[in-house]
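The following block contains the structure, expressed as structure tokens.
Removed from the display is one protein chain of the complex; every other protein chain stays in position.
Here is chain A:
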Amino acid sequence: MNLEHFLKNEAPSWMSKDGVDADIVISTRIRLARNLAGYRYPRSFSEQEAKHVDDVVTNALTNINNVMFSHFTIKEMPALQRQVLVEKHLISPLLAKKEKSASVVISNDESISVMVNEEDHLRIQCLAPGFQLLETYEIADKLDSYLEKHLPYAFDETFGYLTSCPTNVGTGLRASVMMHLPALTMSNQMKVITQMLTRLGMVVRGIYGEGSENLGNMYQISNQVTLGKTEQEILEDLQNVVSQIIQNERKARQSLMKQAPIALEDRIQRALGTLRYARVMTSDEAATCLSNVRLGVDLGLIKGIPISILNECMILIQQGFVQQYAGTTLQATERDLFRAKLLREKLNSVDENSKEKGEEKYDV
């Protein structure tokens, strides 16, 4: 598959399926860090080692029969395309900056990506819609078990899978759940939850990258500990914590509906209006409005907008995508114009069929 397939202005196909608890959990991600024995880590290896690792890994992956993978070399990609892949979470910002033989191998439905020569030789990543930690881990585990037969993994009986950073050593497993928590945020409960999670060995981050703490009320919750616990224990602990947060969010939503139904609906409908008609839109405002509209859809206050459109918009409002859509690099103020246009197109097209008779139509 050529690179254009992965740069299209739409959500990846794995996202279109409905997941479990999809009203609160957007997606689940599993990441496994692995290194090959006999090569130094990317931070200290030579160009020759880098090339060799890239070849060996790519070879092993392209020989798989039932999943089609495509291979891309990072330094051959223009900066904007790298950014689009980062925004789709297919590669990390670190990989996008790499100069030595770094590459990424992506499955055609974009649910699996393997980064080569990032911080570690291999970063296996699997994505799935909704809340499915065990199922997603199983996919990653199978790919890992396949690869270990063809690659000499660096493994130590005491320390487990060896990684460049001691925060990944052991299982090399980082499991993350992307959650939409507007009601818990509005009722100021996120601070307490964040502190509680830290004590349980878990981390809360914003999903639009560093420093975007609660932009769009989106949070990424993942395990911090990778050594001293089995994969199963790590996943179960995270599963339990996330299930509890889901329950709390549902409760908080109900009490919001009870206490301030008018204020809530006003906020939600205003957000929809803004998305449909605004001419200038910063990414902050877009993320906030999308969060409100999503809440409206979940609560049944807005009808006719599928969640999949909102998922797509969440990805498209990022600056790399906006420029991709415009077909050129843009200044921040220009981006805001194109972002507004993009959102209008996406959100006004959805309910064309449900429009009442007599309403004006621009083209027939």
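Quick note on the criterion: a contact is a pair of C-beta atoms (placed from the backbone, for glycine too) under 8 Å apart; a residue touches a chain by one contact, two chains touch by 3 or more; residues count from 1.
We take it that contacts and distances are computed from a predicted model.
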{"item": "The complex's invisible chain, by UniProt name, from \"Protein arginine kinase activator\", \"Electron transfer flavoprotein subunit alpha\", \"Carbohydrate ABC transporter ATP-binding protein, CUT1 family\" or \"NADH-quinone oxidoreductase subunit F\"", "value": "\"Protein arginine kinase activator\""}
{"item": "Hidden partner chain, touching residue among A:48, A:230 or A:244", "value": "A:230"}
{"item": "Candidate in contact with the missing chain, chosen from A:87, A:119 or A:298", "value": "A:119"}
{"item": "Which of A:74, A:95 or A:143 contacts the chain that the document leaves out", "value": "A:143"}
{"item": "Selected from A:117, A:171 or A:291 as touching the chain missing from the view", "value": "A:171"}
{"item": "For chain A, the residues touching the chain missing from this view", "value": "20, 35, 37, 39-41, 43-45, 64-67, 112, 119, 134-135, 137-139, 141-146, 148, 153-167, 169-171, 173, 201, 224-232, 234-235"}
